[in-house]
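Notes follow the structure.
Here the complex is missing one protein chain, while the rest keep their positions.
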Amino acid sequence: MARVVVDVRLKSEILDPQGRAVQGSLVRLGLGKVSNVRQGKQFVIDIDGELNDETLKKLHELAGNLLSNPVIEDYELRVENA
Amino acid sequence: MARVVVDVRLKSEILDPQGRAVQGSLVRLGLGKVSNVRQGKQFVIDIDGELNDETLKKLHELAGNLLSNPVIEDYELRVENA
Amino acid sequence: MSEISGARIGVVTFPGSLDDRDAARAVQIAGGTSVELWHGDANLHDVDAVILPGGFSYGDYLRCGAIARFAPVMEKLVVAANGGLPVFGICNGFQILCESHLLPGALIRNDHQHFVCRDQKLRIENNTSMWTKDFSVGQEIVVPLKNGEGGYIADEKTLDALEAEGRVIARYLDVNPNGSRRDIAGISNERGNVVGLMPHPEHAVDALTGPTTDGLPFFTSVLSSLLAGVK
Partner (left out) sequence: MSMDTVKNASETPEVKQPYLDLGVKDDEYARIREILGRRPTNSELAMYSVMWSEHCSYKSSKVHLKQFGEKKPKSDAMLVGIGENAGVVDIGDGWAVTFKVESHNHPSFVEPYQGAATGVGGIVRDILSMGARPVAVMDPLRFGPADAKDTARVLPGIIAGVGGYGNCLGLPNIGGEVVFDPTYLGNPLVNALCVGTMRHEDIHLAKASGLGNRVILFGAATGGDGIGGVSVLASETFEDGGPAKRPSVQVGDPFMEKLLIECTLEVLHAGLVEGIQDLGGAGISCATSELASNGTGGMHVWLDRVPLRDHTLSPEEILMSESQERMCAIVPPQNVEKFMEICQKWDVVATDIGEVTDTGRLVIEWHGEIIVDVPPRTVAHDGPVYERPYHRPVWQDALQADSPSKLARPKTVSELRETILKMTAAPNLASKRWVTDQYDRYVLGNTVLSQPEDSGMVRVDETTGRGVAVSTDCNGRFAKLDPYNGAKLALAEAYRNVSVSGAVPLAVTNCLNFGSPEDPEVMWQFSEAVRGLADGCLEMNTPVTGGNVSFYNQTGDVAILPTPVVGVLGVIDDVERRTAMAWREDGDLIYLLGDTDDDLAGSEWAHEIHGHLGGLPPKIDLQKEMQLSQILVAASRDGLINAAHDVSEGGVMQTLIEMAIRSGIGARLWVPDNLDPFVFAYSESATRAVVVVPRSEETRFIEMCNARGFTNTRIGVVDSKLADEQVLSIDNVWHETLVLTLSELSKKHFETLPAIFGPTVG
């Protein structure tokens, strides 16, 4: 079994209202020195059997247009063999 | 400046409807061998200045009860110095 | 306690609260006096009971209710609730009560992933809480439901305890609209003064604007509970 983790983050120029709200709360709750917070999504995908090149290619494709919206988000994909 | 990344994931015994929906889509779009998908959140927090122990302690506290809800979620925190 | 005929029921407005006016209107139709409470004001102004209304407090960013829980008014409210003050959380208010650990469990994204607004059938399961006194057990009612994150979850042990102690106050009938465990629509704390409910009884108090008037007893219940408490 292989584990693939896909982090999806809003592109840096895109407004992140959630991140802003979290930043506000962190500061209000006593964390003084926060300069920026961005909130993203994380997908932990468990794949049966071994991870071959073809599957990986497919995963990249899906990460780039299903898991993330390329118009506003970037993704990062890493394999964590379990 | 220091960057702290907090990953928040639903506890494994909690049903994850979003992850399940993503799993369904991945399979429908041709990824055959997905055995499980979990969807979590990721917070990227930029801290001004150096990260001292006290701030780190505060960060753990906030990760454990603001950024995550301990009833249903676990968090993982790591420091990525920029 | 103020005079019961005009029991004062506080309705908290957080930034992003939406159904606060509706909750206040329901209180008045039920015969109470509504009192506006403000999230940033750490003062309950001597009200006899409090409603946490529906809406998207703080945009529901992060998690529903997660940020509201830390509002100044909540500190006072948690203490008062633990001391027996009747508190009713509707939808977002229910989420805030769970986040504040005044009620067990949590509310997560609907299993079908969509926001849903519908006229929902419920069965009342408990008429001993301060907010359900005026119902009969087994009574079927229809009130609006509208949420994106209304799936009630808790671990099995907690669910079993809720059932055993009669703390499930209402269950979804016909359809489970959000994947809630054991069709749970609302619960109370052990003492029965704190109640959380996902559907919106405040939108069912006037036949002109709601599907029914089935929601009204939630608001009259607290008035009669307060009255009974005084006697």
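For reference, chains read A, B and C in written order, and residue numbers begin at 1 within each chain.
Operating definition for what follows: a contact is a pair of C-beta atoms (placed from the backbone, for glycine too) under 8 Å apart; a residue touches a chain by one contact, two chains touch by 3 or more.
Nothing here was measured: the structure is a model prediction, and the numbers come from that model.
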Please identify which of the visible chains the hidden chain touches across the whole complex. A, C
Looking at C:59, C:72, C:166 or C:229, which makes contact with the chain not pictured? C:59
Considering the complete complex, of C:8, C:109, C:146 or C:167, the missing chain is touched by C:146
Touch with the omitted chain, as defined above, among C:177, C:196 or C:217: C:177
Subunit C positions in touch with the non-displayed chain are 15-16, 18-19, 21-22, 25, 54-56, 58-61, 110, 112, 114-118, 144, 146, 148, 174-175, 177-178, 200, 202-203, 206, 208-210
Absent-chain interface as seen on subunit A, which is shown: 10-11, 13-17, 20-21, 69, 71-72
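Simple rule for what comes next: only the chains that are shown with their structure count from here on.
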Expressed in whole Å, how far the mean CA point of subunit B lies from that of subunit C is 30
Averaging over Cα atoms per chain, report the distance between subunit A and subunit C in Å. 35
Can you pull out the residues of subunit B that are in contact with at least two other chains? 66-67
Mark out which residues of subunit C touch at least two other chains, giving numbers and ranges. 62, 67, 70
Touching subunit C in the complex, subunit A uses residues 17-18, 21-22, 25, 28-29, 39
Residues of subunit A defined as touching subunit B within the complex: 1, 7, 9, 19, 22, 25-26, 29-49, 55, 58-59, 62, 66-67
Looking at the complex, which residues from subunit C come into contact with subunit B? 62-63, 66-67, 70, 98-99, 101, 104-106, 108-113, 151, 153-155, 179
